[in-house]
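Rest of the complex left out; these chains stay put.
First chain written, first letter: the chains are A and B, and each begins at residue 1.
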Amino acid sequence: MIIMQPGATREQISTVIDRVHANRMEAHTNVGTRQTIIGVVGDRHNVPADQFESLPNVQSVEPVLKSYELASRQFHPENSVFSLGGFTIGGDEIPVIAGPCSVESRQQILETAQAVKEAGANALRGGVFKPRQSPYSFQGLGEEGLEYMAEARALTGLPLVVEVMAESQLPLMSKYVDMLQIGARNMQNYSLLRAVGETHIPVLLKRGLSATIDDLLNAAEYILFGGNNRVVLCERGIRTFETATRNTTDINAIPVLKSLSHLPVVLDPSHSTGHTSFVSAVAKAAVAAGADGIIVEVHPDPEHAFSDGQQSLKPEEFARLVKQVKAVAEAVDRTLVPEETPFFPNGVING
Amino acid sequence: MIIMQPGATREQISTVIDRVHANRMEAHTNVGTRQTIIGVVGDRHNVPADQFESLPNVQSVEPVLKSYELASRQFHPENSVFSLGGFTIGGDEIPVIAGPCSVESRQQILETAQAVKEAGANALRGGVFKPRQSPYSFQGLGEEGLEYMAEARALTGLPLVVEVMAESQLPLMSKYVDMLQIGARNMQNYSLLRAVGETHIPVLLKRGLSATIDDLLNAAEYILFGGNNRVVLCERGIRTFETATRNTTDINAIPVLKSLSHLPVVLDPSHSTGHTSFVSAVAKAAVAAGADGIIVEVHPDPEHAFSDGQQSLKPEEFARLVKQVKAVAEAVDRTLVPEETPFFPNGVING
């Protein structure tokens, strides 16, 4: 990692990058408000640091302390803030993503989209390819579901967050979605991580059921390394011995991730608790602990949901949750995304 | 569990209790604001419910759904609220307990007590018998430490919370302390639980490192069964695969415990994270999630603490934490205990 002096010129930075390339390594540049940091990735074994230290306006060459680099706060000391559908994530404003586990029908998703929009949601989630434990469970509507999602976006202005399960789904997905979700079971599907790293679509990367925080940041590194730097980390509960809840929300992960990384961190209290009665308490806890957003499952008729009904809020419950979360956000000197945020369509966001 | 009609008289209640005793079982009575519930504990196998149902003003006989009964919200639908040193726990007011891991010297504890008092603490913690992993680590000052603690109480008015490790320590402890702490390693030391159940001293019962929520409530049941109903449950982190933090804070446990039990629930963010940099975020999360209190390690000189230095806040860091937690408490329609709460000395509290 090469730290430039505050006053380093573009030309001097280019010289350093050229030298990196000459050593058959890649350079990732973080232009900070104070100074520029150049992350050097590749085989560093035979490259002496002093050939960089002697270049003009190089302040220092620092060793990377973790196995990941681009995801680290050492490389990027300021919070990453980026836009998604007109609002930003990673800054003071906290977006709320909501929607059903699965898109089940046109009516279901349109109804849910309008309800969550009214309740204060800023983006719409909904799965169309579902990673189900059993091959005999509902596997999702596929492209048909994407079309309904697109219609819901047209109706409400909410950008779309949809899980991608395979590299082969990417061409289709990229026509419709505003943010790709990598599910917990695919967090270490490195082929998929590389593939989404080569797109320019923002990514919501869910922590694996037994992934350490270190594993999660290395998974993010695969995406960042491909050139896609709009990655949001998502805590969604880990597997422990406790059976009173579906998973154990690792609330510690929020301040730990914020200290180790510059990437935005959101929490999914629906999966991390697995029961509607605990979702709201844990959503508030997340924001109090410093989360940059929450993602919540909402269904107009949870009892008849095809999947995850037990953990899906009804729209009116979700509306109450948003109000409560808003109060907590303000107590920690942040705000929810203001209601009237203009919508930028898919093409613009992903550009 | 026998539910009386709202208008049942004392005499009718007595009749039911006599019938319980006649069946060689014990009756624990919860006089609620609306109606009285009689918990029946003992060997229920051969006792038909109908001999109670036919008694005057018995509304219904309900099966107990859990292996614990007195700790359940089914038995005691309203929150348990009880006083500790002049303030209450379990109601709207949220007390903050603070102090060092171990009492190390007279000066250390007096200094800390004053500092945490000024910063807004409502009770003083400090160990004098320490359950250390190795027999060669500092084991605590014993009675000398209790004397310093008593002096700190006299100076500040803060009631004392001290861990008891063995039944044999109880006579000594009961002369000094206002609240007995059962540590995580002793959560299933049933002999000790029974012994503290026979005192009238309030108990802070810490969840074991791998105790399920069900285990914790059954451990509380041992204490309640002995007649001591001032039990506070304490989440202090569980053991998981994650190594970035000392333990994993099970934030889910807060709403789950509040739904299953009427007992107050506090969180110990110092042990549940293990690092000072994460204590404040998790303390705020606890209160946002519905905790009835927090217990925080504070040391005037953490770098030279005999134990737990890595997770102990400096007094000024603790003061900031209290301010932040206060804001969150208000966002969820609660308050911290007001600063000028009169102090009731040990004898009165424990009476």
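Some notes on this structure:
Going forward, contacts are C-beta pairs under 8 Å (C-beta built on N, C-alpha and C of every residue); 3 or more make two chains touch, one makes a residue touch a chain.
Since the model is a prediction, treat every value here as computed from it, not as a measurement.
Taken over the full complex in this file rather than the chains on view, the one protein sequence occurs as 4 copies, with 2 of them shown.
Following the convention adopted for this analysis, only the chains that are shown with their structure count from here on.
Note: centroid distance chain A to chain B, computed from Cα atoms, is 38 Å.
Contact residues of chain B toward chain A in the complex are 210, 212-214, 238, 240-245, 248-256, 259, 272-273, 277-278, 281-282, 284-290, 324, 327-328, 330-332.
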